[in-house]
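Here it is: the structure, laid out below.
Just one protein chain is left out here, and the rest sit where they should.
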Amino acid sequence: MVSESTETAAVRIENLRFAYGEKQVLHDVTMDIPARQVTAFIGPSGCGKSTLIRCINRINDRIPSARVTQGSILVHGIDIHRPDIHLQELRRRVGMVFQKYNPFAKSIYENVVYGLRIAGVKKKSDLDAAAENALRSAALWDEVKDRLHTSAFGLSGGQQQRLCIARVIATEPDIVLMDEPCAALDPLATLKIEELITSLKEKFTIVIVTHNMSQATRCSDRTAFMYLGNLVEYGPTMQIFEKPREKQTEAYITGSFG
Amino acid sequence: MFDPEKLIRKGRPKGHIKEVLIRSLLAGTTYLIVLIAVLLFTRIIVDGAPAILSPKFPFVDLEFLTAKNETLHVFDDAQGTRHQLAASAYSRYVAEHQGENLYNEQTFSYSGGGIAGPIVGTALLTIGSILLALFFGVSAAIYLAEYAKQSPFIHAVRLAILNLAGIPSIVFGLFGFSVFVLAVPVLTSDPSDRSLLVIPLMIGNYAISFQGWNSSLMAGCATLACMILPVIITASEESLRAVPQGFRDASLAMGGTRWQTIRKCVLPYSLPGILTSSLLAITRVAGETAPIMFTAAVAAKDDLPWEGLSNPFGILSSQVQALPYHIYTLAARIPSSEYTQRAQYGSVLVFLILVATLSIVSMVLRARIRRKLKW
Partner (left out) sequence: MPDDANRNVPKSHRFRKQGFSFERLIRYFFASNAGLTIVILVLIIVFLLKEGLGFFPGYRRELETYRIAGLEFVDISRKNLTAHEQLVSLLNRAYYAEINGRSYQQLRRSEEAAALFNAYTDQTGPTKELILNSTQEGQEAQPAMLAVLRENYEKQRAKALANLPATPHLSAKEREEIISALRTRTPQATDDPALVTRLAEELASTQARHAEPLQAFRATIDSFESASADLGSAIMEMTESVTSTKEALQNADILEKDRRTLLAAANNVDDPAEREKLLAEAKAALAEKPDTETPMASLMERKPDCIRLHEELAKSSAAILPQLPKSLAQGEADRLLRTAKKAWPVFLSDLSAAPAKISSWTHTTPVPLSAAVVSFLTGRDWITGGEWQDFYGILPLATGSLMIALVALTIAIPVGIGSAIYVNQFASPREQAIVKPVIEFIQAIPSVVLGFIGILVFGTVLRELSVMDSLQWVPGFPIEERLNIFTAGCLLALMSIPTIFSLAEDALNNVPSAYAEASEALGASGIQTTFRVIIPAAFSGILAAVLLGLGRVIGETMVVLLVAGNRIKIPDFSAGFGVFFQPSHTLTGIIAQELGEVPLGSVHYRALFVVGILLFVVVLGINATAHRFVNRATK
């Protein structure tokens, strides 16, 4: 049964330690990520923020040497490392958008309905409805509705990234992880994605990793600052940027290092 | 809103059995290959080992490796004892036991003695063709990797390499036969009737005659060299390109010429790679039969290539026995019986050991180079 206390936290991370082979990359990270909010992770390159969010849907399992050495992650109260976890279901519930937009070499339509197809949805009308819905939510529908069955590679970079977001939300996940979704995009496309994020938080819990501090201020509710694998500071975005408690945080956001 | 309980697997998820089935099917095909390979080798080793092993030190039947290839005579003497003697030993036996009757005499071509001739022939063919191919191939690769810019010429060269690599070996046999055996120019005082063109020289009564080298070691080497040229070029170019651009830039920036740069800063680092991949080419050359059938190989030969020659270069224009061709002859031209098994399985085993050693060495070297040379 799900306990009362975890009801508000979509993800609870407890004493998480994580290593690639011998190299420890996360040290005792503990935090709660609230539901229906945007949580941003900031920090210099290699601080472990991407690794941390890649732990939440266990996509790090793909890397042979990667392993959680201690601690746990609870998604809605369920420990995702318990042996009887339904990994595919977890990943369907916890969607992910990657740094480099990565649509499949398929048509736009097939990209969007991919998640549904592998979940076993076969009815054409269901797929069509879901595809339209997802593309509308991703603010892409008007741009692609006439060429749904052309290759996804014909789209611009920003469009491709929004397609990837549409692909994720088509499966109606609960949590959407975004690993620097704008890193490969130009400012205009970045703006669109940011608008999208703001509109999506009505329905989804969003976790975003970003290098861009102004992006964090623009679209996140809470911000976590990480440094060398430690969670240095975590709190409401306004507080982190205006009144950071830690010296390191302050140094980072004022641009003294990083 | 979703129910977190769904994250917990209840029993086997849908389609699990299908997944396991597909995975095991794929694994099955993979291990099928491994199994077949193991079975093949075991069979050859089991059948061939008696031919090349001996109970005494050094535990290898040296005679099989060092004796010339001869016809095998099998007969019973008057006591009913069965003898198996190679042709030379047989004539000695007959001379010693004059007047005795021999019974149930049978002869088996190519099955007596050892396989020194084929081994030597294959070694000569391999060395000759690899040297030729390395010389021309590495030079071509240097041009492609170091000098070439986009041009119609380079495009044509790359197309030619691609096409050469795909030509069936028997077509190389036809090519070698019509070009090296029948058409390349030779210096001679006595042009043959079928010469394509004779250019008389002013010196003596010598002429350059386009009449080919006949079936000979050098025709075979040339044919094989043409065949592996694309392999060597591709491998060498890859090794050259693996040398970081920075090495070249640094050398050029210090005033080195192109050639100095290549010689001092590129070749030394790519040489191990080139040599390793040429080992692989050696296994291929050593195993080819079709290209040498008409250009160099002969089924039976009494002398080793260098025996009975008036000048040392005569070796180049003599025909040779070759291990793969010998195996072909043993497999195709003589019936299998208990007396021919030693020659048949023995030759195959020796050949396989040779090829296996080469390819294992090249695999190990490749792995070492990959580990060592990381820039």
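A and B are the chain letters, set down in written order, and residue numbers restart from 1 in every chain.
The rule we apply is simple: contacts are C-beta pairs under 8 Å (C-beta built on N, C-alpha and C of every residue); 3 or more make two chains touch, one makes a residue touch a chain.
None of the values given here were measured: they were computed from a predicted structure.
Remark: the omitted chain is touched by one listed residue; of A:43, A:77 or A:115 this is A:115. From the options A:51, A:171 or A:223, the residue with contact to the unseen chain in the full assembly is A:171. Taking the complete complex into account, A:59 is the one of A:59, A:183 or A:251 that touches the chain left out. Residues of chain B in touch with the missing chain: 15, 18-19, 22-23, 25-27, 29-34, 36-37, 40, 43-44, 76, 78-82, 103-104, 136, 139-140, 142-144, 146-148, 153-154, 156-157, 160-164, 166-175, 177-179, 182-183, 194, 226, 229-230, 233, 257-259, 280, 283-284, 286-290, 293-294, 324-325, 327-328, 330-332, 336, 344, 348, 351-352, 355-356, 358-359, 363. Taking the whole complex into account, chain A touches the unshown chain at residues 57, 59, 62, 64, 88-92, 95-96, 98, 100, 102-106, 114-115, 117-119, 164, 167-168, 171.
Convention: only the chains that are shown with their structure count from here on.
Chain contact summary for the complex, chain B toward chain A: residues 1-2, 4-9, 13-14. Residue ranges of chain A in contact with chain B, taken from their complex: 2, 75-78, 80, 82, 84-86, 88-90, 93, 120, 174.
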